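The structure under discussion is supplied below as structure tokens; questions concerning it will follow.
Omission of a single protein chain aside, the complex is shown with its protein chains in their original locations.
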Amino acid sequence: MIDRLLIANRGEIAVRVLRAAKERGIETAVVFSEADRKGLPVILADEAYCIGPGPSAKSYLRGQAIADLAKTIGADAVHPGYGFLAESAKFADQCEQAGIRFVGPPVAALAAMGSKLESRKLMNAAGVPVVPGGDRPLVNLEEAIAAAAEIGYPVMLKASAGGGGKGLRLVRRPDELAAAFRATRSEAASSFGDDSVYAEKYIERPRHVEVQIIGDVHGKVVALGERECSIQRRHQKVVEEAPSPVVGSELRAEMCSAAVRAAQAVSYCSAGTVEFLLDSNGRYFFLEMNTRLQVEHPVTEMVTGLDLVKAQLDVAEGLPLGPEFDDVRPRGHAVEVRLYAEDPYRGFVPSPGTIEFLRLPAGPGVRNDCGIYEGIEVSIFYDPMLAKLVVWGRDREQALNRLARALDELRLEGVQTTIPLYRVLVRDSDFRAGRMDIEMLDRKLSAGELRVASQDDEDVLAIAAALDFMETRARTTAGAADQAGRRDRWRATGRRESMRSGL
Amino acid sequence: MIDRLLIANRGEIAVRVLRAAKERGIETAVVFSEADRKGLPVILADEAYCIGPGPSAKSYLRGQAIADLAKTIGADAVHPGYGFLAESAKFADQCEQAGIRFVGPPVAALAAMGSKLESRKLMNAAGVPVVPGGDRPLVNLEEAIAAAAEIGYPVMLKASAGGGGKGLRLVRRPDELAAAFRATRSEAASSFGDDSVYAEKYIERPRHVEVQIIGDVHGKVVALGERECSIQRRHQKVVEEAPSPVVGSELRAEMCSAAVRAAQAVSYCSAGTVEFLLDSNGRYFFLEMNTRLQVEHPVTEMVTGLDLVKAQLDVAEGLPLGPEFDDVRPRGHAVEVRLYAEDPYRGFVPSPGTIEFLRLPAGPGVRNDCGIYEGIEVSIFYDPMLAKLVVWGRDREQALNRLARALDELRLEGVQTTIPLYRVLVRDSDFRAGRMDIEMLDRKLSAGELRVASQDDEDVLAIAAALDFMETRARTTAGAADQAGRRDRWRATGRRESMRSGL
Amino acid sequence: MKLIVRHRGRERSVVIENAPEGYFVTVDERRYEVDSAATGKAVRSLLINGRQTEVGLHRRRNGHYEVTSRGGREDVEVLEPLTLLAEKTHGKSDDHGVTTVDAYMPGRVVELLVEEGQRVETGQGVLVLEAMKMENEIQAGRPGIVSRIFVRRGEPVEGGDALYEIS
Partner (left out) sequence: MKLIVRHRGRERSVVIENAPEGYFVTVDERRYEVDSAATGKAVRSLLINGRQTEVGLHRRRNGHYEVTSRGGREDVEVLEPLTLLAEKTHGKSDDHGVTTVDAYMPGRVVELLVEEGQRVETGQGVLVLEAMKMENEIQAGRPGIVSRIFVRRGEPVEGGDALYEIS
């Protein structure tokens, strides 16, 4: 039994885990950094403990301190959320050493899937298709030339220790290889402290399709269908949906079965995701396995009616997967957009600041997973993702119409966000038709597409500003009238100050 | 085709209709009273027109003016929401005369179901079980004695023109009849201007179970399952759920079939509800038909995945019911609580005022249908229902756990609400077990049950107030220090004013 | 700082001291570590020995609060110890009859806001006392006639000195 759960995360995912724990009757505690005292997780938790100053390295990444805290406060389990310590085999081990359950997969599965080359080997052995090539590190240019020839151009050179879109280099022709190999190695060495590099077949304009799986400690693993996550900007997902608009029932069955084999190959339990690239011929290739709950898990929840965090807690208690996992019948279509505090039209530059006004959309088929509220400050220390807006509809068209409606309702003032981009994207004909690949968004943005049209009547802007100008001035005048005949040095100063701030 | 829709309502239901229209690509306009300029419907609509001052009789009930407005602005349909003009045959007719579609049933169906005695007759003829008795007005005491004897005691005397729990009188024994008959007649005459009275069998501690139906203009009517609405206070629903915890598949099929017959008897189309009383032996009796969208329609939407307002718009356009209505497969369990600005522990006295703080619950399985936002004033002119919180779960237990979680997240400051009552109710053992009837809530409240326990550690209250007292004082002191050496008459006054307002 | 909190007729002593983060608060004999943060208009998050509670704090006149928490609404009053002492000596300010109001701490009379014989309402300022480098408006604790004023502008007073009489 889990009676007391410590949540080792912040923002929307800490809130998400809190909700599941509360619905299950579990006492909740969260850790927080000094910058997050007013965060929603603290306000909604039963208990909250400060774990250090703002920078993650001094707070949310202090694995040993968090494991110790869990022990001190009598927690019997720790949920890591996603990011931070979620895929740290070391942290899972620290929890185990402290006698605290880690809500996630076994340490060995974390370790196995943490290494790109090792996981490729395991997948090959399990009969899961991987991107051709790259089963060994390339120690010199000769080996690189041989490997590339064997795979066939174009190839992608990858740093073994790379991640997050870094340490990648596309090589289209043999004469580009030498320079690319040197550059990748040196970047790998300087960025990751490990210069090993391997080569893979380059898949042209692939879609990103992933399969949600969940396993229990009794060896049962089930796949819960796929998610389409091809709307990315520089390899970071921004929009996800379930099901994929291009995966038919046959392909779905195949990919789900491959995902289950992948999980079983590492004796996986808890929730996890097997990511694939899907090429234009319908061939799919293992990309990596995310050994944790994912940001986009709600789209799967909305079509299946399952609660994945509750299921994680069940599994962590040693319970077998319930009967609802034997009979998963997805219904309708779900889409998630991630709200980032970034300006999409200025290279996604982060936009910290105070949320001056916030109206979340609501009504039928709308789910907000949100780490912010009106008045809170968006800190510079953390990922700029503020919230996720998820909608459900009977079919993809209704879901997208609902998303458009919800985005129009949503209003956030004080920081720049990606909302205006999504308002355009949701009406984009390629997106509406399901025509997309992982580079589509970047391509469209570079081409100057997805810009906000000047749909606002310019007269409206003029009227709004002019009325405010006049009314602000009227307030000032009214103030002056009240004080008529009682002028003194102070009031002159005060008045001027109010004008200064008001105009 | 409906291209422009005028919404003749306010608050959460106007917002609900707006959302459906927007998702369907329809231009929206709302009417508003002077008191509702800042209401959410105005802010979310494409267009908004002031229809008069605060009191409903001078604004939302001005049927002819609203029909005229619809014509003036080029709307092709009017949606009345619920309440106000929703069941007014006259208004439906005024719209028709103006060439505007009324989104609702035909005028004749509104008229037929608007009269209690006539609807009872129609139902009898259609083979829908009605409460025994009461098929004729009782013109004198002799007739009343005969009717009561025929029906069998206890009987309920009812004013033919009554409604909303008024004009009812329970008669348990023959010797109570004469006095009750006189009293009911005189109340009927003075309250409704019509002294006709009839007698019905009194059903002991019934449950209120109703069936949602929808029909198209091509004669097709389908039932979408039942809702349990037994949690009422003085005959006003406060909590609703779907499905009913006591209705099995056989009874459901029977009640649904009766509801379809009821609707067909009046050539019904659009969304409607057939209300039944269910006695402890599983017998059900027609109570009345609500010829409009109901407050509690979201629980049916959440289990069926249907959008009833969208369906109303489809039907109003003359479209046949889509294939999704042939294959309605409810999933899970949904519960709605109505948030009233009333103090449940002081006789539900209304509590107008300004919403000083509002945090709505969110996350998985939570739907907010809400007419308020932080900063808005709750007017004295209208129904005190502010919002509806609806939750969905895989089964009733998960739904109630989720409701408890959501109610704990919900925070509203500035006016008293029924939220504290629901927090206790959702943990009440009778409610959890599904043991309820339409008088249960009133009974429990009269018995002093469902009180908020003094679960708050009193030290917490002391700490909160003391810290605020000290910090308010510290701010005042800091202000004084800033001004040291520059004292003058103004500052003394200013300081005192800030103390007055601050302490 | 030492305060008295009155709730449901009971009085509790509350002593607030600064702590490395937030405060140490001692209620009667019970000592708590408290971290308090304003999270919205009238809303505060309190961490008391790590346990989180969110409260709504609605300030009414003169140290009176309506505090809402998950449980419901409670009336809570915060008093300074000498106010309580004065109240106990001279009867509660909402008593009828004649009440003498004393200075609850040493200070200096900065201003008289009413004249003898003037009618005042509850909460109306009677005089301004400067004490602990802060100006404090002494407000009427009940409606009535300020029948006598015992002090003059500029005059120093000791804690416990009579300031005025209301009847």
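The letters A, B and C name the chains in turn, as written, and every chain counts its residues from 1.
Operating definition for what follows: contacts are C-beta pairs under 8 Å (C-beta built on N, C-alpha and C of every residue); 3 or more make two chains touch, one makes a residue touch a chain.
Note that the structure is a prediction, hence the values are computed from the model and not measured.
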Which displayed chains the unshown chain touches:
A, B
Touch with the omitted chain, as defined above, among A:108, A:141, A:380 or A:470:
A:470
Candidates A:172, A:234 or A:411 - the one touching the absent chain
A:411
Contacts from chain B to the absent chain lie at residues 29, 37-38, 42-43, 45-50, 73, 373-376
If you put the missing chain back, which residues of chain A would it touch?
345, 356-357, 359, 374, 408, 411, 413-414, 416, 420, 423, 452-456, 458-473, 476-477, 480-481, 492, 495-496, 499-500, 502-503
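The criterion applied here is as follows: only the chains that are shown with their structure count from here on.
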Sorted by label, the chains bordering both chain B and chain C are A
Report the inter-centroid distance (CA atoms only) between chain B and chain C in whole Å.
44
Measuring centre to centre with CA averages, how many angstrom lie between chain A and chain C?
50
At which residue positions does chain A touch at least two other chains?
373-374
Could you tell me which residues belong to chain C and also touch two or more other chains?
40, 54
